[in-house]
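Only a single protein chain was left out; the remaining protein chains are all shown in position.
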Amino acid sequence: MAEIVSLAEAVALAVRDGDTVAMEGFTHLIPFAAGHEVIRQRRRDLTLVRMTPDLIYDQLIGAGCVRKLVFSWGGNPGVGSLHRFRDAVEHSWPGPLELEEHSHAGMANRYVAGASGLPFAVLRGYAGTGLMAEGMASVRPITCPFTGEILTAVSALNPDVAIVHAQRADTSGNVQLWGITGVQKEAVLAAERSIVTVEEVVPHLDPRPGSVVLPSWTVSYVAEAAGGSRPSYALGYYERDNDYYVAWDPIARDRDAFRRWLDTEIFGMAETMGGR
Amino acid sequence: MAEIVSLAEAVALAVRDGDTVAMEGFTHLIPFAAGHEVIRQRRRDLTLVRMTPDLIYDQLIGAGCVRKLVFSWGGNPGVGSLHRFRDAVEHSWPGPLELEEHSHAGMANRYVAGASGLPFAVLRGYAGTGLMAEGMASVRPITCPFTGEILTAVSALNPDVAIVHAQRADTSGNVQLWGITGVQKEAVLAAERSIVTVEEVVPHLDPRPGSVVLPSWTVSYVAEAAGGSRPSYALGYYERDNDYYVAWDPIARDRDAFRRWLDTEIFGMAETMGGR
Amino acid sequence: MPVPDYSSDEMMTVSAARALRDGITCFVGIGLPSAAANLARATHAPRLVLIYESGTIGAKPDRLPLSIGDGILAETADAVVSVPEIFNYWLQPGRIDVGFLGAAQIDKFGNINTTVIGGDYAAPKTRLPGSGGAPEIAASCREVIVVVRQTLRSFVERVDFVTSVGYGSGPGTRQRLGLTGAGPLKIITDLGVLEPDPATQEFVLTGLYPGVSVEDARARTGWDLAAAAELHTVDPPSAAELTALRGFTASAKE
Partner (left out) sequence: MPVPDYSSDEMMTVSAARALRDGITCFVGIGLPSAAANLARATHAPRLVLIYESGTIGAKPDRLPLSIGDGILAETADAVVSVPEIFNYWLQPGRIDVGFLGAAQIDKFGNINTTVIGGDYAAPKTRLPGSGGAPEIAASCREVIVVVRQTLRSFVERVDFVTSVGYGSGPGTRQRLGLTGAGPLKIITDLGVLEPDPATQEFVLTGLYPGVSVEDARARTGWDLAAAAELHTVDPPSAAELTALRGFTASAKE
């Protein structure tokens, strides 16, 4: 059964230095508040996993929390580059960043394998690409035992911790999210531990079209964090702050501007959702 | 785009002698009306595929439509045996019945592979079972290219025709079903052609909790067939006729009683949904 | 002891229900297990999480479901998922505590047959329904409990066909086959309770219902059934258990 705790407690209890952490959310419901709390608690040597590292991973990378990134598309959607990510890859600032790079289809299937208790998944993918040519350890050819056809296997992802944001949980810790639900269910089911931040805890979850429910017993910690995915959006609660994504570009381009942002917006702020 | 036609037309257009046909529905939404129309149109040499062959497949087998059955659980739920199925297996009446037998997990994954355009799927299953010992051609060991662990591969199912029943379609042929939705989406996406019978055609599909939508362009034919899953049930429309399942037992036990049932209830009835 | 005012089937269902601890997750097989699992939820285990292969997770039926695909399961569930998902995401990874299975035949190593009896596979004397979800429930749940009526026909030295693996041919089999769950920890019958001997993994009698003797059980067992040193008598159904069970049965018949 999920424990309902503060966000600060959830991060303190679930995320350890050196962990492999997947914060998922496909444009929608990105767990920004939880990511900021990870920076604030100064976790180090993390391997971060995410299909679409966007601003939150740019911030974690710039803050020096990250040793390795496992990903499939790292950009500022609709704006351009993630400059902290680029600075780490191109100039090893604030430290070198190891990459394990995949396609979306590969990453999605790696989570599926992890959620399914299988060591690998099979797909049609990677053939002829530079990623295949790079000879990544997590991609291998596999032969169909019925047809002899050669397909591609990707190894399972089983993060130490999955962190996602959802619209609601009930007081028993059952979680409900709807709209674009991405790969969040798979990430939580694949992970050893999980944190779900929610817009609100309600007495009872009403069924909703298109909603995904994560039963309480599949989640480690639920933390109320209203606005917890801003500047991303939470369908039914608030819209995406597109101006923030544009405004991030000049901050991230400049190391000093980024340091000032960190000091003011992260370390200068108490954990906003009832932290200790 | 799906064509909206009568059930008789749909079966005449989509189902041919010798076809592999999957009629799915996990207790709920079993396509009885369509199955009866297949009997009425006297299709022969069919390979029938279904996780849970129940009364409708008992009827098709007894009527002599079926050469081979691909399945994972063949019983009369809550009542006992399928006697036409047993008579075919045990006494080759009305003809021999070839079996390709799997577990539910295996069958479900075979549909998933078929829907995914892959020649096989991988699961933890069959190890140590009699099905594995029988050496079925559709089950093989497979070695994980990352860990060396030996798992089980099952070959893909890609039926010629999938037939399912749903609560609703809209006038464009988009299909909506809800409640226990089983493996119907996978069966339709895995098949070359498909027939969906529906309780009603409505102007517009309102979003509903837990509903699965099959876009019109994934379906070949939609046919209105109110009550089309009786004596199974259609959540929101009518309940399961449990008495019918009990009453089926003595009919199916006796070849003459079954023949009379066929003459009266199938061949004696015009196709009830506006057939020609 | 007075003549009990309950049937042996009622005692079996009550005994099976008691085997389910509150708060655990239980993958419920077709038939007898469903009645017992729902009885557990209605009595001592209100937070028991029922999972059915039809895709319903956390169903809370207020009457006995008539099948594993009964509409009441979907209407009262925390989540309804597709059949592929229930097997792949929920059963296969070993996240379910208890698999609760029935059987047509079971042998001394807890292997289950629901496929064919007599003859051979291609030409059986009796064709049974087949596997359903049982093989993977037996393989992947953390532990398994079997609920089955005890007769000479059903309790056999060696099953005619291994539909679902218990301990195979004894110690080491499950490890060799790569089965991740612990296997069957209890067989609950209409006479008592059997559990595997830790050394041999053969099922031995560990509990008897009131009024049932070891000889009664041996007379309905097709292998040389041993009784455990710590053989105990199972408490008869309580009034609360019987009331709940009969309420279910009555509502199922309405």
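Order of writing sets the chain letters: A, B and C. Residues in each chain are counted from 1.
Going forward, a contact is a pair of C-beta atoms (placed from the backbone, for glycine too) under 8 Å apart; a residue touches a chain by one contact, two chains touch by 3 or more.
Since the structure is predicted, the reported quantities are computational estimates derived from the model, not experimental observations.
Across the complete structure, the visible chains that the omitted chain touches are A, B. Checked against the full complex, the one of A:N109, A:S138, A:S155 or A:Q176 touching the unshown chain is A:N109.
For the chain missing from the display, the contacting residue among A:I180, A:V201, A:A226 or A:I266 is A:I180, taking the whole complex into account.
Set against the missing chain, the residues A:D17, A:E149 or A:D263 yield one that touches it, A:E149. Where chain B meets the chain that is not shown, the touching residues are 1, 112, 115-118, 174, 185-186, 189, 212-215, 217-218. Residues of chain A in touch with the missing chain: 26-28, 51-52, 71-75, 77-78, 81-82, 85-86, 89-90, 101-105, 108-109, 111-112, 123-131, 133-134, 149-151, 179-183, 185-186, 210, 212, 233, 235, 239-240, 242.
Following the convention adopted for this analysis, only the chains that are shown with their structure count from here on.
Here the CA centre of chain B is 28 Å from the CA centre of chain C.
Rounded to a whole number, the gap between the C-alpha centres of chain A and chain C is 40 angstrom. Contact with two or more other chains is made by residues 117-118 of chain A.
In chain C, the positions touching at least two other chains are 88, 92, 140, 180.
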